[in-house]
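Yeah, one chain of the complex is gone here, protein chain that is, but the others are all in their spots.
The block that comes next holds chain A.
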Amino acid sequence: MRRLPIYFLIDISESMIGEPIQNVEEGLANIIKALKADPYAIETVWVSILVFAGQAKTIVPLQEIADFYPPRFPIGGGTSLSKGLGHLMYELRSNIIKTTHEQKGDWKPIIFLLTDGVPTDDSRTAIQEWKQNWQKSTNLVAISFGQETDLSLLTELTENVLMFNNSDTAQYTAFFKWVTDSIKTSSVSVDNSASGFELAKLDDKVISKIDLNKKTIPQEYIDPNYVVLAAKCQNTKRPYLMKYKKVLNDSPFSDLGLQTVAYRLNGAFQVDNSYYELSDQSVNSFKINSEELIGAPTCPSCGNQYGLAICSCGKIHCIGEEEYSTCPWCDTKAQYGTGGGGFDINRTQG
């Protein structure tokens, strides 16, 4: 029997934390559920899930659908497309069965690349290697989750570049249904000895094909849609992330049509230590002024009232009702008050 390997390479940078990653998690679970009910897919399709942020990792090794168990998605800092691609190529090299005298090899693997941001590293070498060794022997579909993804990079990888409007859960449901349909059609067409790769019909409201001739967006190294702050809990010493989403406000000079950019609290999320494992270790020094941030969360790890306190070392942690707080980063004991005026805070890249 010939396998049809399906790889998901998923961006798990910080901006994906919260609802987007939950939607992806549920979306993938639904894909598997639907494929299990399809007699062709359940016998032919094998699935693997790879994630990448600053680093890349396999969270579901290539396996039969019948053995699939929903993974937990970690979150990391940065969007290293080169590490993601590199890891994908490593997995393909190790797992794809080639045709030999005695055995028929796998069908052409289908890869769904889901990314929501601008790569925070230089991915030219990885893209070059992809083009040379893998572009022809796989079917790659690149799907952009964010408005400001660097599409010019994706169009270098494949002619199948799609834009997904990830506005709400219903859109996610429709999107993952489209992925499921594409896999199903492909698994039937390999059985009929056809090409084995057919994308399902696109619903333009949910997902649209990118015009490859369109002007590209200049490269940036920080994701402007979100501000994500990394912090540590004073009580549990565990890391957590606070996510702020961009909002445009009318400025006091609104008659001039001016707007100011601000970021509103989207949520605070406890992460585990795999966050560090998957983050880009190079020091980042992107700053955001506290006056641009709207709202502060409670600590998602211990429930402390204020999750956004800054130690003199520049790092963020939570504080409660205690008189003296200890910074979980540098162990400095200090008394905290409310700061007046704006101050700069280190933000993450993803």
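By our rule, contacts are C-beta pairs under 8 Å (C-beta built on N, C-alpha and C of every residue); 3 or more make two chains touch, one makes a residue touch a chain; residues count from 1.
Definition applied: contacts and distances are computed from a predicted model.
Per the UniProt record, the chain missing from the shown structure is "PPM-type phosphatase domain-containing protein", taken from the list "YhbD family protein", "2-oxoglutarate ferredoxin oxidoreductase subunit beta", "PPM-type phosphatase domain-containing protein" or "Branched-chain amino acid ABC transporter permease".
Touch with the chain omitted from the figure is made, among A:Q55, A:T79 or A:N304, by A:N304. In the complete complex, the hidden chain is touched by one of A:T99, A:T125 or A:N289, namely A:T99. When the full complex is taken into account, the listed residue touching the unshown chain is A:T44, out of A:T44, A:T138 or A:S279.
Of the candidate positions A:F8, A:F52, A:F68 or A:W130, contact with the hidden chain is made by A:F68.
By the touch rule set out above, chain A reaches the unshown chain at residues 1-2, 29, 33, 36-40, 42-44, 66-70, 72, 99-104, 191-196, 235-236, 270, 272, 300-304, 320.
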